[in-house]
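Once you've had a glance at the structure underneath, I'll fire off some questions.
As you look at this complex, bear in mind that one protein chain is not there, while each of the others sits in place.
Chain nomenclature is as follows: A and B, assigned in order of appearance, with residue numbering initiated at 1 for each chain independently.
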């Protein structure tokens, strides 16, 4: 009973606190609009394939093969792929890494070795696909040739002249997030993480107002106070997140995918994570100012590295580590995968991770509360 | 004890790592397994850091779960680590110990057959080591506690002995001094006069003996009477030599203050107010001892230049204050000295207040007799 009273009081106080409400509702909605409109170019879902140039070195032992290779290069040449044999003195690594060529391949009787560019991933992917298809067919052809030369020649010939190399390699274009879609997700997750602030202040406020004295003197356990406050806080923050989600969905028409309930569940676990994180920090660093500073720095770093303001991709070294430390990073990635690729497993993993970390911090909080005489 | 347990764990863990490595010599080491090893080491080392048994239990339970998970998913050899955590988790009672061996034994039935012998060997050895070391450390702890108690007793007794000796010496000395003073005074005042008077009379009698025998006779009779009276006075004086106790009390304190001033390091003063006679000898003893203790403290720590002792007899209380003008301290930490003063005061139903805000001030409050 006391739990509900405390939860209700917490909700009442939060609702009366206009600043919080403005902060938790208006900020994400406005940021979504600004960032979504301002950065829409960065999120074009079409990717134009640039020039595709293959540098190769071929050592053929059989003439047959060189003939097939030639007809293959001709066939893909028609598709716009420029195939250039390596000249002596050229360093293929430099050529590829400088971007003059998309990829480098060596062809000999052992097979095809392919070195793609990490810069133009799409183009080098296309090339790789073509070469794989070529190699497969050639292998099939030679196998057939040994069994029945006529059929084999036929296959090989057909294989070399066929134009369907490209069709083999193109994937069906998936739906990609537009800018408003991206920011709908990233702002919502960010605002859910911002629950840390209010959770961090949950007990600090009681201490500051001295009402902690009354709570401690009342015939209720510390556990009831903690649970009541958590319920109230989680409820109010979830409500804010929900409003933001619904607003983006119905007003901005952001795309939230086919697993809407799962998205909401993931967001709920994120709020839980944030609330217990805030509580934990609040109890580990009792000085309110210090605690608040830590929370704000953590939030800003987490938002930045987690891709709340702009998507961060292709990171290296320490940056990768930093981005991976941000809860927003996991959650955003998982949500985007869920919404655009229907990857449900990724979301469950993140939900588990959220709950796990939330549990760890709750345990820390409980230990700290038990050790302490007052709040 | 902790060191033995951790050594035990390290040995078994080392065995597991080597055995597991040799068994899968060709394949790559499983990173999960390394994580498990590291986590196990981390958990069991942090076990040593925490003092509270609940945390120890918690960490041990975590380590148990970790080991079990590791054993189920990756490396069955990890089961060997289980018995030690079981030992730690169980209560240290006889039942707990009995339960431990049952649990460890029961674990043997659940394992793959080829692991059973080595599991039982290491499990039972660990169990024995753990029980033995916990028993021994328990014994050491109780012995140590006893020794501590004995040492405190000894200290207390020897302190009170030396205090008593001091008191005896002091009072002997003062009594002697007083007695000597009194005697010499009395002898001078009364007996001296009497003897002188008798001498004069006798001298006169000798001169008169030839000329006026009757007068001489009278003078001699006078001398005899004076001498008799003097003798009686001597007897009386000797009877009365025991000084009054309250004089002893305040005088002893005065003596103490004079000695203190004579040493020259501090200026000491003594004031008293009220009906000093109302203070009983026992109370004087307490006041004297507390004052000595407080002054010793002041000289040792306070860097004071002046110490004042005040004895005030109020309507229901006797208040004795020792105050210095030294550095004082914001928070008074009770040492043996203060505890001793409190004990003494409490024996007479009183209290001691030690204040360090403006120099040290030790107030002893004693109620009038024990009402």
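In this text, a residue touches a chain if its C-beta (ideal position, glycine included) is under 8 Å from a C-beta of that chain, and two chains touch if they have at least 3 such contacts.
The rule is short, and it goes like this: contacts and distances are computed from a predicted model.
Colleague: Choose one: "Ethanolamine ammonia-lyase small subunit", "Antibiotic ABC transporter ATP-binding protein", "Heme exporter protein B" or "Acyl carrier protein". The correct choice is the protein name in UniProt for the chain not shown.
Modeller: The record for the missing subunit names the protein "Antibiotic ABC transporter ATP-binding protein".
Colleague: Counting the whole assembly, list the visible chains that the omitted chain makes contact with.
Modeller: The chain that is not shown is in contact with A, B.
Colleague: For the chain left off this view, which of A:216, A:243, A:262 or A:355 is in contact with it?
Modeller: Considering all chains, including the one not shown, the answer is A:216.
Colleague: Touch as defined at the start, partner being the missing chain; which of B:33, B:64, B:286 or B:321 qualifies?
Modeller: Of these options, the touching residue for the absent chain is B:321.
Colleague: Using the document's contact rule, name the residues of chain B that touch the chain not shown here.
Modeller: That gives, for chain B, the contact residues 312, 314-317, 319, 321, 323, 331-334, 351, 353-355, 357, 361, 363, 365.
Colleague: Would you write out the residues of chain A that touch the absent chain, in ascending order?
Modeller: 1-2, 5-6, 9, 12-13, 16-17, 209-220, 373-374
Here, only the chains that are shown with their structure count from here on.
Colleague: Report the inter-chain centroid distance for chain A and chain B in whole angstrom, where each centroid is the mean of the CA atoms.
Modeller: 67
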